[in-house]
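Missing here: one protein chain of the complex. Every other protein chain is in place.
Order of writing sets the labels: A, B and C. Residues in every chain begin at 1.
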Amino acid sequence: MQSHESHAWLWWIPLLPLIGSAIAGALHLATLRARKSDPQASAPASLAPWIACGAMLGAFVLSVTGFLELRDLEPSARALASTAHDWISIGGLDVDLGLVLDPLSSVMTLVITGVGFLIHVYASGYMKGDRGYGKFFAYLNLFVFAMLMLVLSSSLLGVFIGWEGVGLCSFLLIGFWYEKGWPAEAAQKAFVMNRVGDACFLIGSFLLIRLFGTLDLKTIADTVGSAVSFTDEQALHMSLAALFLFGGCCGKSAQFPLFTWLPDAMAGPTPVSALIHAATMVTSGIYLVVRLNPLFAASGWVLPLIAIVGALTALIGGSTALVQRDIKKVLAYSTVSQLGYMFLALGSGAWAAAVFHLVTHAFFKALLFLGAGSVIHGMHGEQDMHKLGGLRRHMPRTYITFLAGAAALSGLPLLSGFFSKDEILAHAFASGGLYYGLYYGLWAVGVITAALTAYYTSRMVALTFFGEERFDHHHVHPHESPLVMTLPLMVLAVLSILGGVLGLPPVLHVPHLLAEWLAPVTDAGNKILAASHREHHLSHTLEWILLGLGSAIALGFAHTGFYAHRHGTAQDEFFAHKRPTLAATLGDAWTIDSRYARIIVLPLRMLSFLIAVVVDQFAIDGLVNGTGRTARDIAQYSRRAVDGSLASYALWMGAGALAICALWMWS
Amino acid sequence: MNAQDLLQMFDANALRALAPLIALALGLVLVLLVGVFPLGRAVRATLVVASLAASAVLHGNLLLGGETPGKVLAGTFESSSTTAMWGLVFVASTLFAWLYSVRYYEEDAPFKNEHDALMLATPIGMMLMAGARDLLVFFIGLELLSIPLYALAAFRRDRARSVEAGLKYFLLGAFAAGFFLYGSALVYATTGSLSLDTLADPAARAALGQPMALVGVALIAASVFFKVSVFPFHLWVPDVYEGAPTPVTALMATGTKAAGFAFLMSALVLLPASTASTVALIAVITMAAGNFGALAQTDVKRMLAYSGIAHAGTLLLGVAGAIHGDPSNGGAVQASLVYMAAYVATAAGAFGLLALLERDGGPTTLESLKGLAQRRPWVASALTLFMLSLGGIPATGGFLGKYLVFSVAVRSELTGFAIVGVLLSVVALGYYLRVIIALYMQSPEHDANIPAPRPASAATTLASIVCAALVLATGVLPGWLLELT
Amino acid sequence: MELVLLTFLPLLGALAVLCTPRAAEGLQRGIALATTLAVAVLGVKLFLGYDAAATPYSFSLPWFQLPWRDGTPTQVHFSLAMDGISLLMVTLTAVLMPIVILSTWGHVEKRVKEFMVWMLVMQTGMLGTFLAVDLVLFYFFWEVSLIPLYFLVGIWGGEQRLYATVKFFLYTLAGSLLMMVAIIAILFDRGTSDRGELIAQLGQTPLEQQLWYFAAFALAFGIKVPILPFHTWLPDAHTQAPTSGSVVLAGVLLKMGTYGLLRFCIQMLPDAAVAAAPWMMALGAIGILYGALLAWAQTDLKRLIACSSVSHLGYVVLGLFALTPAGLSGGMLQMVNHGISTGLLFLLVGMLYERRHSRALDAFGGVATVMPLFALFWVFTVLSSAGLPGLNGFVGEYLILLGSFQSSPLWSVIGLTGVIFGAVYLLMATRKMLFGACTNPENQHLTDLNAREIVLMLPLVVLAVWLGVRPNDFMGKVEPDLAKVGRRVAEARQSTAALEPVTPLTEGVAAR
Partner (left out) sequence: MNVPTEHLLYLSAGLFALGVLGFMVRRNVIVVLMCVELMLNAANLAFLAASRQHALEGKPALQGPVFAIFVITVAAAEAAVGLALIIALYRLKQSAETDAAAEMKG
């Protein structure tokens, strides 16, 4: 049960970044002032990374403290809570603003602050010299604050604060280089698409209030978990609530059909891509589903829907990444694809597996993004892989670490990605018989995507670090990044390689650390799934076969991808030449985004103009102004009676008198 | 009836009832007399003011001094607190008109004595009209009011428009008087009586239902409608108001209308309840005619003439309510009294300020008012106040009157007419706002052509201040006026 | 007595300004600022000292008597009283006005004296409207507050100011005159004009009659709010008004409409409100969407914000007429929020206009580069307006949508689309104005906000954050009174059999 002891220090975890953000922001403003006298001044803002990294380190240390404290408690009592005050008690809605550190949030906190800290350190090198150095750290720290609120809040509304907060910071950071124009557009797109999800989130929360009368996450989870059965209406409402909440997750975690903002979000500085659009923010959808796992477990048809969406997204992302030339776009679509995996896991009821993949993905994708950033940094902003090549000689540290990340992403055996991906596929396979074999199909999609992943990852490595140097040697002088950037890469590389120990498969007869750690949170959902016969276990033999299959596919396609592209761009050109339509379709992410523009955005825009011009100006305002005009017309017309002639006045009077006589006689 | 009886009719009560009229008559005679001697303006002015003041004091005494004389002179004239209040309204309207006339004619009106004498005659007529309990008395009052006004309207006899105004007013007025007389004759022929009180008897009321009597009543009503400018008897109003000297217009707009409505409210017995919806319909049409007519005007004086028609329509709605049976005793009379009291202050002030501006040169078109707020801020703000009061905006007396009159209509289940009425008053604001726009929000197109403002006379200033104060006082603290009525 | 002082202090200030010589503009500004500051201090003091449980502030004097039935008069009182609902609106008015006055330093250069007089008169009108207990007095203040804005727009407005101001005045007047007829009818019907007594008594009138009253009041308030389709005066008025006029219009004057809806249409005529609620909710929800789409198509910044007002006030209407506790509270809160957010937006557009003399979106681009502080405030305000959690807009919107979801999921979901489109048009404007390259040479030398401008916006910024983080501090004072309204409505709901009862909140699965 939830612990009600007050652990006020919990507040310092999110507050430290918030304070850091405020200070960094103030430093930025001070710098702006200083630039009035010296346009090149960078003085006060140069302190910003120290503040920001300090805040992150502090938060990380506190997170570790919290983790250790939790570890010392009984598994069922692992929750530290602190309620600041009753945030809203208005109009029958009572919401506490409280923080809870339990196993799930502690995992998230550790990832956010840990990986976040590394990315902050990296960014202090990457962003050096930027005019908005201080601002950048203010935003970044603000993001971390919001993200921590998201994972620590005890109520759904608190989660929503973080939920929208991270969306805002994502907006600010994607549009960080707003002078260029297109980043601002990408930022707007990201915010609006997230808002679509957020609207769903809100509907979900209304339904939850209707069902449970509260938004306290623990209460909701416990209520569902301890319930024996549901009426049809309740079941329907729960399914709807789950569906709408998942809609929210689709927005934030870039799932089909709301994923198209994420590739565009690469307009932001690379550390942002690493932190927000790979490691943390985009995983908040996964967090939410796991957090409310009993609700989703009990919501019947929503779970397979999540699995389908996840698998579909994974396939779209993976196939699109195959043909991208922009190194960050490859990583972006890869992220979409990997998030799809996580939702496939959730849809299969594998909560712990999803979190496991979330953690390992945070390690290796952050690493890959930062590595890509290092490449871009060293290549003076060049992101087109067709203009890179052979960089392993110029930036060895980046190369080695990138390789580690790529291997983990490809799922090469024994690396972190291998275990986490395999666990997901195993769970999907285990659920296979449900819904007329639906999950076998989803498993197959997962396996295909794994193959694609291995292929595009090795293609990326090959194009970037191998082959001939395709850049212009006169203008570009590739160089290795400074230590402040490469050191985080190394740490992340180690994590990417070793991260698998968190969740070794059961066949190895070692405990699944993460699953056990999360058990207090996920048990309720698992119980419901078990009760509805959704929990299946694979035989050891089958599991070995799957592991072997996974390894074989990863190795095989990694090899194929590398060999096809190690010499340069020929393979890409060959493909584009031979299958132009397919290449174009894949390159444009199955043309979904451009279809949105045509089918949704354009008609809405036209509707808005229609309303503004035809309905509002012409019809409604026309009626208003028409009334005024009519009055004036009547006025002009009525003047004619007053023609100045005595005779006609007398005529009117006589007629009037007659009319009155007639009226009165008649009535 | 012999001569002795006739003398006995003039008892103390009758004298008390007639004293306010006698005071004015004395003043009138004295003004005429001093005209023979070269005594100058001051004496004449003193006489006018003194007689008006005396009349007001006597009215005040009747209003506040406990018992009123009631019906006197063989029941042909009534002096009640209501007629006393009406009397005060008449005196006020005459006083304002006279004050605004003091400097108005400087160049072209040599017969100032006659002017003032004629002006003093009008309130006597009004008082007779308000107090009349007999159609003959009313007729005498009507003519005592009208004949001087015919002359006054044409007082600037060198100006074609003034003469035209006088002639139109005179001919149509005489025409309407003919209606009245013939109507009275028909009523007399059917019922055998001209006394309003006798006509209220059940037997007479039954006789009034006969077609011939109804025609007679309709003709009487038509003639009164003419005086108060009700559709379709209103067509003379714009021309006459525009052509007449502005102070006279003020008197016509306020005093004549008030007297007409005073009579209408006391002669309700003539109108059977079945006429209520007809009267309400006429009222609404009148409001429409006035408001739409005004909307088309560019000359502010003419616009105010049309606005006066609309106000007559509003008041007539109250009359219709009273005919229909207002469940609140005396509510309709109170409403029309308050309405007219506020209207007298407002319209007199508005016309008076136009009289002042006319002296700056030329007609008072909207064009000439542009930017006045910069040249004459006080005049502009007072004019704005009057416009808002005419429009019935709260914090002005106009609102109170409008509220009360529409209350009568709503109470008498004439809500539909009331709704049309209030919507028409939105049209009214349309043109009142145009004046304010010209005053405050537009600048003159040719600065050079604007004559320098001439200082206002003390009388004008005084009258304007009093009018504005009355408008505000009735609007903000209406209690006293409601108590009085 | 505090209330009388509060209400008429601005009027005294106006008289004081009137007594100054025309050229002493500094003095006039000073008096106006000092007066509004004093009112603000008084208002905040009242707010802090307010305790719903204790006897509320009230003041009553017999004002005048109106004829009623059979020679019996009814007494009209000059009575002011403050409950929680009034309190919030009064405080908003009191706090907003000094800011408005301070903002005029930049854009009111001609006829300062008149301007200050009208501003102060308007404040008295607005405060009186929110405090008046007597129906006649309410109507009195209601219309009095109309005139100053007429002058403010007409004299200090833009190119089309005469058209805009006449349209605004006549449109609003048409509605309020019909309300006057309803007031007359109610007065005659019940023989009293005291709101408290009417709240107790009007339930006894037949529903049909109540519906007529409701229609008249709702029309008057609906035009003022404005509710679709009576909104077309608003974009014109806003676009033409001087900045300060727009701020007061958006911040307070429109609230008079929503306040009236709550006070009279709902509290006084609950049966009719219950019967009309589906229609009103529909208007509110469609208004949200309509306003947002309308705003999206605008190219003039001020017009865009005005259209966004239509959308935001649609939320208020939706929430109020959800007639659920959450909806009522949310609507109330949203009134304040809109005052703050939209007030800030207009202030910011005004500041930009003072520098650049253009409000066309196309004229800008890259302003963030030259005016970083401006950009900071703008983005903050946009986020507050778009309902970002943690800022003021969110709690209100959430409660409104929750409340309306409880009584009509359909309209709630339609209203929710406003959450999306709100982000669309606000961010579109932000992007076009602030972001991109600063290529237009006219924009390259814009100066950033100065100290005065920052100081005058700070209170609103603080309030925006405060309301977002601790809404209870404000709503706690209102809740008891809103609960009363809610109870009345609940009673009405039970007695109105014609309406399908709203599914009550299930106690949750745990209850089984």
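Basically, a residue touches a chain if its C-beta (ideal position, glycine included) is under 8 Å from a C-beta of that chain, and two chains touch if they have at least 3 such contacts.
Just so we're clear, the structure is a prediction, and the values are computed from it rather than from any experiment.
J.: So which shown chains sit in contact with the chain we cannot see?
T.: Answer for the hidden chain's contacts among shown chains: A, B.
J.: Which one, B:Leu15, B:Leu39, B:Leu64 or B:Ala189, makes contact with the chain that was left out?
T.: Residue touching the absent chain, from the options given: B:Ala189.
J.: Specify the residue from the set B:Phe77, B:Phe90, B:Phe170 or B:Phe386 that touches the hidden chain.
T.: Of all options in B:Phe77, B:Phe90, B:Phe170 or B:Phe386, contact with the hidden chain holds for B:Phe170.
J.: May I ask which residue of B:Met9, B:Leu26, B:Val49 or B:Leu181 touches the chain that does not appear here?
T.: Going through B:Met9, B:Leu26, B:Val49 or B:Leu181 one by one, B:Leu181 is the residue touching the chain not shown.
J.: Name every residue on subunit B in touch with the hidden partner chain.
T.: Residue positions of subunit B that touch the missing chain: 1, 136, 139-140, 143, 147, 150-151, 154, 157-158, 160-161, 163-168, 170-171, 174-175, 177-179, 181-182, 184-186, 188-189, 192-194, 238-239, 242-243, 296.
J.: Contacts of subunit A with the missing chain: which residues?
T.: With respect to the unshown chain, the touching residues of subunit A are 639, 642-647, 650-651, 654.
Simple rule for what comes next: only the chains that are shown with their structure count from here on.
J.: Contact counts by the stated rule: is the higher one at B-C or A-C?
T.: Most contacts of the two pairs: A-C.
J.: Just give me the whole-number Å value for how far the CA centre of subunit B lies from that of subunit C.
T.: One centre to the other, that is 43 Å.
J.: If you average the CA atoms of subunit A and of subunit C, how many Å lie between those two points?
T.: 37
J.: Name the residues of subunit A that each touch 2 or more other chains.
T.: Counting only residues that touch two or more other chains, subunit A contributes 628.
J.: Enumerate the residues of subunit B that touch no fewer than two other chains.
T.: Residues 430 of subunit B touch two or more partner chains.
J.: Mind listing the subunit A positions that touch subunit C in their complex?
T.: Touching subunit C from subunit A are residues 29, 32, 85-93, 157, 160-161, 163-165, 168, 171-172, 175, 178-181, 184-185, 187-188, 191-192, 195-196, 198-199, 202-203, 205-206, 209-214, 223-224, 226-228, 230, 234, 604-605, 607-609, 611-613, 616, 620-621, 624-625, 628.
J.: Which stretch or stretches of subunit C touch subunit A in the complex?
T.: These residues of subunit C touch subunit A: 167, 170-171, 229, 231-233, 290, 293-294, 296-298, 324-330, 333, 366, 368-369, 372-373, 379, 383, 388-390, 394-395, 398-399, 401-403, 405-406, 409, 412-413, 416-417, 419-420, 423-424, 427-428, 431, 434-438, 469-472, 475-476, 479, 482, 505-510, 512.
J.: Can you list the subunit C residues touching subunit B in their complex?
T.: Residue positions touching the partner: 63-71, 136, 139-144, 146-147, 150-151, 154-155, 161-162, 165-166, 169-170, 173-174, 177-178, 180-181, 184-185, 187-188.
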